[in-house]
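All protein chains of the complex are present and in place, except for one that has been dropped.
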Amino acid sequence: MSFNLPNPCLLGLLLVISTHNGPQLVYKYPPTLSDNPIDNDLDDDEYKVDDFSDEENEVLNEWDSKHYNFYSGTKKDLLSFLDDQEKFRKSKMGHKSKKSVESISFDDMLKKTVSGVSDQTNNSKSSIQVDSSSVFGVEEDYLVEMLCPPREMCNSRFEINIDDFIYMGLPVHCNDNGSWKKKNKLVSNDDTKLDESLDSPKITSMNMFHLVFIMNPPVIESNYRIDEMYHYVASRLSLVLRHEQQKHDYIWQQVKLISKLKQDFKNQSNFNNLDSFLGEKSSLCKLIIDCYNFISNSEIANLSINNKLRSFQIPVKTEFHSLPQSTVPFLPGSHLSSTVSLVGKTGLINVGETTRFGMDNAMSMMMGNLANQNNDIGGMDKLDEDDTNSTADDIIYLALLLLDDPETIIKDIKAESDSVLANFIRMIKPTESLIRLHSKLQNETNSLMLDIAQLKSFAFHLIYWRRARVIHPLNTRSIYIVSPMAPITINMYNDILTFSKTFPSMPSLAQFLKLLSSPSKKPRQFMAIIPSKDHKDLYLQALSWLLRHGYVTQLHTFIWLKVSRKVKMKVEEDMENENNHKKSKPRISNIHGTDNTSKNTKNGNVNKRISSNPSSYERDIDDIANGIKGINGPEVILEEDEDTIILDPGRATTLERKWIHKIVTEECNLASELVVIFYDILKYMNGKTSLELLLLRENISREDFRRLFSQIEDHIISVRHW
Amino acid sequence: METSDGFTPITAIFYAIFHSTEGTKIINQVPENAINSGPKSLFNFNTIKNYVIPKPQLCNKLISFKVGKYKVIGYPVNVQNDSYLRNTFKFNLCFVFPYNSETISYELTIKRIGKMFKVLEEQNFLLSRLNAEMFIKSEKFQQINMINEIPGFKNFKQISLSSIESLINQIYQDLNNYSECCIPLDSSNSIDIKLFPILPPPLNIKAFQVPILLVNLSSLVDVNWDPTMIKILPYINGINSIKKISELSDSDYLLTKQCIQHLMHYKCIQIIDIFQFSNIYASTNNIDNFLKIPGLGERCQSYVVNDGFAAPLPSSTPQSTNLSQNQSNNPSQNHSVQNSSMVPSSSFKKKFSLAVSPSNTKDTKVIKVPSKTLLFYLYRSLNQGQTIKQWYIQHKKHLKNIDIRRFVNFGILNELIYRVNSFPILSAVTKSIEISNDDINKLIDDLNLKTKPDVNINTANTNINIPTTGLGIKSEESSHIKSIVNENSYQRRISFSYDVEDDTKIDTTQSKVSSEEMNELIKLVKLVKGFQNIDSICTELSKSRFEVEEMLDKLGSNGFINS
């Protein structure tokens, strides 16, 4: 499945309204919605590479690593493929400016296309625009009638498929009192009063407007793509428009303007293309044009709606918490880290799909947004509320990695150069956690005042709008590996050049990666490859570059408590001594009887710990006996588990607590202060929270930490992953 | 929520028509009045009537739309004929599903049925005649009844659609229970539906990847199967790479690849990588599934356990875990597997098996199954820093009864561990890219210097048969290579073949070697420049990793990126 690749499949936008003169089409973009979808696709590609002929464009998809074709189909044998690649690169060199050849990060890819878009709009000026009165084979008038549904179907998601084309949107119908506000919408009283006073006079002839999104997604992902478009763009945009209509009669005024402009167009000479003319004169047309051009290129659309700036996007999937299966394509340069699951819950980022068929992740994401989208107007308003969301609190212990040069970002998000946000952006360092930044701000007497909540909301903003990526603060003591998702085959060729340009004094990208992955008994701390102290900063910068482009990821350590047989025995003896009347019971059953069977009955879901107990014992034997059937029936003996791993010490059983106590007191009799620390971090010994994060969160000195672990080492089992 | 076959069940089916005085209305529906004026109705029909029977311009198209919590899919039909009152007969057989459920599998079928009914109505008023008085001008009745007496129809026993009620009822029942149906309409027509799941298009898989069966295909195979498929089937055993399979079954590579892709498309196989002791594996973030998912541990135990007779090399003992059930298993093929499996340094292989053999106590038939804790411990002890070989040596004592290949496969297939791929890099190549002058010929020239002795001879004979103005040998030489380099694969073969023949003319075997070797090296450079991983390269050159590493050394300073 190609859920990880952006694919808006947006063919066009229609603005239809229903007045007492019946339904009518106010504006459509692009001007020619051809009957033939293929043509349309080709058009899209032409935006990207103007000077390629059509069939070449088809081929082109196969070279565009953000296009599904790149991964699908049956390619020729490798060498001839590589030869073609070579040729293609050469030809591209010829054709295009450096910039677009090095389509490195998605942002760059997107930049590439945005330039394309502007070209396109210019081109269309010269092109004589054919306003065919049929949209994808359906006569316009009749289509428009279908897109003005009866009131019962308004103010909720609308969708109709006609043959292969999907018309989707949120038709907004006014109430009897002429107000456009959703009846059940909650607003502060004074607000409503004010509105009514505003609304009551202007009861217009228009009783419904509907911004329709036309799509043709591949059947297999149809639902998914439509949901995406609806939740992230269609619904939000429509709600903003409703708001403007409610407050300022925006749509109606624009509609009148547009129909007037259409008249004027005939007797004016400056514009020879209606759309550029309308785009110039009508803000509504402008925003529809922009919306189409940006969204259909999977970019962020910054739309000025009645002079208010709103941003919309279908988030790209570039953050993964687990490794996608080999059959699941993803955008090259994607980031792999378990911290993603931390932020993922907030719906800030769009967590990537890892399985070929599974869509649960996608769905849960959708649900998350359903919640958001309720009374939210325009993408970002919601975000500011998100920081109350507990799941994301940990973010303050983490750092931000800007995906672009600060000044560029400040420019792109149209922030005042001396605004708080701008200064904040300038301050961001991948080596410093937000909390550190914050405390710094406090100390710097002159500097901007910024409370933690604001700080967080800024952070969320940057993350959501593809400007930054949340990472563990870079540290030379941490371990970094070449990410299993590293885009070596796809991007390396271009990145080598960029890297060497950015870091002339560093070893080549290839060399650097080699250093990071050079064989050793275990992956090493980053400092191991830094030649000298003076190189530290440079190497850290280079490292952040690698992270930004998805080449490396950090290894984290996750731990469990491991209870040895020895300990178990001891505990058991103690228990026997305590209550002699149970002596009769055979010991073995006593051990196991107490732990798993009881637990399974208590919460039958997963057996919390692996340890062989009577009940499961026979079962195991059978399973395995079956397993080995075919080898002429040898006797099967199951090796006893010496050790028991406690999966969730946070919710330990009495017995488990006894064991833990035993370990702490007798096995490695810890010093009292260490005992305290031990119990502080006990709940984290569940393989979920990484020690690295733990260290950042609980402020425990690395010193104590080391001491503690050196002592309980034998009772710890740890795993290392991202 | 889903039928046995995983299709969304149909919520309701209704048959709506346009009545010339009453307008759009439902004639039949199942379940009985699922759609009514009452509060328990699925939705208010009045709201959507103009979508069920739209204006003629929108008829005869597949139209589906959302209403409330439901999605209605239909194919409104508009038949023109002056036998009808008001000259037209409009109807639509609509299917209702929960909104946002997967309905693609139905949509095509619905379109098909719609078209079929349209034709049948046009031909012999199949539907309208059922309530003729409602749709057909009285004066035309006669003529319509005539239709079936058309010569040729006479001798047929008349079956004709008796009631739509029962028809949609049966469709509803059959599709929801068996996801297929076959209902005769009249002597010559019937509704045959079978729902098929729609899967994502196959992905391009690579020559070095190894398919492992999830289904016992050998039991399904029959003569109608694609010949290539039948040929390659015996060699799909979780050990052979796709390239290898195509070679062993001597079938065209691309065809083989396509077959495999189809198998993957239908979820018959999964893809793993070539098992070698030089491979590196490390744990993923899902490794704790081993502790959490009930039964996984047991499955692992039974899968990886090794009967202690065969050396813990890739052996294919019958596998009855749900992972790769009933993999075909006959000794002869086992054998072919053994030598076909691309374990590089065979010398090491031997050493290794020796190392193990003493531990095999031949006489006892006791198998000690490793404990789950141990297995978990073993998985987590894999890391990016060391190869399986090193890892093995480190953990030898625990690995007595464990088939390492299966141990690894189990880990991979359950995403407990992942393969760390190694990408060879050549500083020469990297440089050339950095100075963005990566003309491959230049690279070749650089590497010529290192293979000079052979090259000179090589050029010698190229001089003979490539007539050229007597330029300096060097340029001559490189031009020859350019000719090789710039061809695509097909022409390359040609250029190669003529090398061979002129070698026969001047039979200096040494030069033959060198020019071949040269080609190999050129290929290698291309592959490195294409940033292919080592498996891919080994497969492409059909050489062992060891050999490839040797070649790399020829090409100057090099190394590996482990990703």
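A and B label the chains in the order they appear, each numbered from 1.
In this section, a residue touches a chain if its C-beta (ideal position, glycine included) is under 8 Å from a C-beta of that chain, and two chains touch if they have at least 3 such contacts.
Quick note on the criterion: contacts and distances are computed from a predicted model.
Asker: Pick from "60S ribosome subunit biogenesis protein NIP7 homolog", "GTP-binding protein Gtr1p", "V-type proton ATPase subunit D" or "SAM-dependent MTase RsmB/NOP-type domain-containing protein" the UniProt protein name of the chain that isn't shown here.
Answerer: Record says "GTP-binding protein Gtr1p".
Asker: For the chain not shown, which residue from B:49, B:111, B:292 or B:431 touches it across the whole complex?
Answerer: Looking across B:49, B:111, B:292 or B:431, the contact with the absent chain belongs to B:49.
Asker: I need the residue numbers on subunit A that touch the omitted chain, in ascending order.
Answerer: 18, 20-23, 141, 145, 150-152, 176, 205, 207, 255-256, 259
Asker: For subunit B, which residues lie in contact with the unshown chain of the complex?
Answerer: Given the touch definition above, subunit B has residues 18-25, 46, 49-50, 53-56, 78, 80, 82, 86-88 touching the missing chain.
What we mean here is this: only the chains that are shown with their structure count from here on.
Asker: Which residues, counting only subunit A, touch subunit B once they are in their complex?
Answerer: Residues 1-2, 71-80, 82-86, 138-139, 142-143, 145-146, 150, 152-153, 157-163, 219-220, 222-223, 227, 321-323, 325-327, 329, 338, 356-357, 481-484, 486, 488-489, 492-493, 496-497, 500, 508-511, 513-514, 517-524, 555, 558, 560, 562, 606-607, 609-610, 612, 619-620, 623-624, 626-631, 634-645, 647, 687, 717-722 of subunit A touch subunit B in their complex.
Asker: Considering only the defined contacts, which subunit B positions touch subunit A in the complex?
Answerer: Spelled out, the residues of subunit B in touch with subunit A are 44, 47-48, 50-51, 54-55, 57-58, 61-67, 100, 102, 104, 107, 198-207, 209, 253-254, 257-258, 261, 264, 271, 282-288, 291-295, 297-299, 301-303, 305, 307, 309, 317-318, 320-321, 365-374, 376-377, 380, 383-387, 390, 415, 418, 420-421, 423, 425, 427, 430-431, 433-434, 436, 440, 488-490, 492, 523, 526-527, 529-533, 536, 540, 559-563.
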